[in-house]
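Of the protein chains in this complex, one is absent; all others appear in place.
Moving on, here comes subunit A:
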Amino acid sequence: MIAPKLKRTIIAWSLLAPLVVVTLFPFAVMFLTAVKPAQEVLTPSWWPSEFRWRNFYDMWVQAGFGRALFNSLYVSVIATVGAIVISIPAAYAMSRFRFAGHGAFRQFLLVSQMISPIVLVLGLFRLLASFGLVESLNAVGGVYMAFNIAFTVWMLQSYFDTIPRDLEEASWMEGGSRWLTLRKVFLPLCVPAIAVTAIFTFINAWNEFVVALTMLRSQESYTLPIQVFSLVAGRYSVEWHYVMAATLVATVPVAILFVWLQRYLVRGLALGAVK
């Protein structure tokens, strides 16, 4: 006789096993290839004969990783700061005011959320080109900003809605102006929500592919996904151990951040979408 929880554990894990294997498989491939000595990469063995940690250092130099890392950071920070600064007032208005166009704005956000950059990519390219902004990291940051606005307003509004109005009303009673109340009472309560929303915007921008692929044409302006892609695409011989080392370094920090904060994303989206 085994305890029911133990029995449930065995059943649960054995049912999940296929999915777990398929999920972890690419991570195993990534890690094991990244630490293989160069001459073993193309031999069909799983385990490396020794762990070649130097690959990471060599990759950093060879693959132009530092430059791309900087570009990715730069673009993502622009997108994040811009989207948050623009979204806070909009989300505040949506949460605290009833105004004509409230519903229309909400639907407008929904529709713009559904349109992904790939559908508009030709129009976006022409837009940037007409201002001579192809290759401009700032412009790419601006595009990310625009495509994240719907998400950030949505997330922020759903948090703002949960903050009781009494607190602000009490502050107004004491003679605080709207602006003062906003600064001293409202926004401090929202700092965690703003931080979480900002991090997700950052991750979105960090991972974006098609806009960067289209607008950034020279190596100096490549972001990480494009840089790593360029090591693979259209090359006769690919140095897979460097590619995997680069993917690993580009992926792991963001993945940890994401898994850690994922429940907030769900809470925010659930508050907004499936109320």
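Following the convention adopted for this analysis, a contact is a pair of C-beta atoms (placed from the backbone, for glycine too) under 8 Å apart; a residue touches a chain by one contact, two chains touch by 3 or more; residues count from 1.
Operating definition for what follows: contacts and distances are computed from a predicted model.
Not shown: a single chain whose UniProt protein name, out of "Dihydroorotase", "Cytochrome c oxidase subunit 1", "Sugar ABC transporter permease" or "Homoserine O-acetyltransferase", is "Sugar ABC transporter permease". Across A:Val35, A:Met59 or A:Leu124, the single residue that touches the chain missing here is A:Leu124.
For subunit A, the list of residues touching the undisplayed chain reads 5-6, 8-9, 11-13, 15-16, 19-20, 22-30, 32-33, 41-46, 86-87, 89-90, 92-94, 97, 99, 101-102, 105, 107-108, 110-112, 114-116, 118-127, 129, 142-143, 145-147, 149-150, 153, 172, 178, 206-207, 209-210, 214, 225, 228-229, 232-233, 238, 240, 243-244, 247, 250-251, 254-256, 258-259, 262, 266, 270, 273-275.
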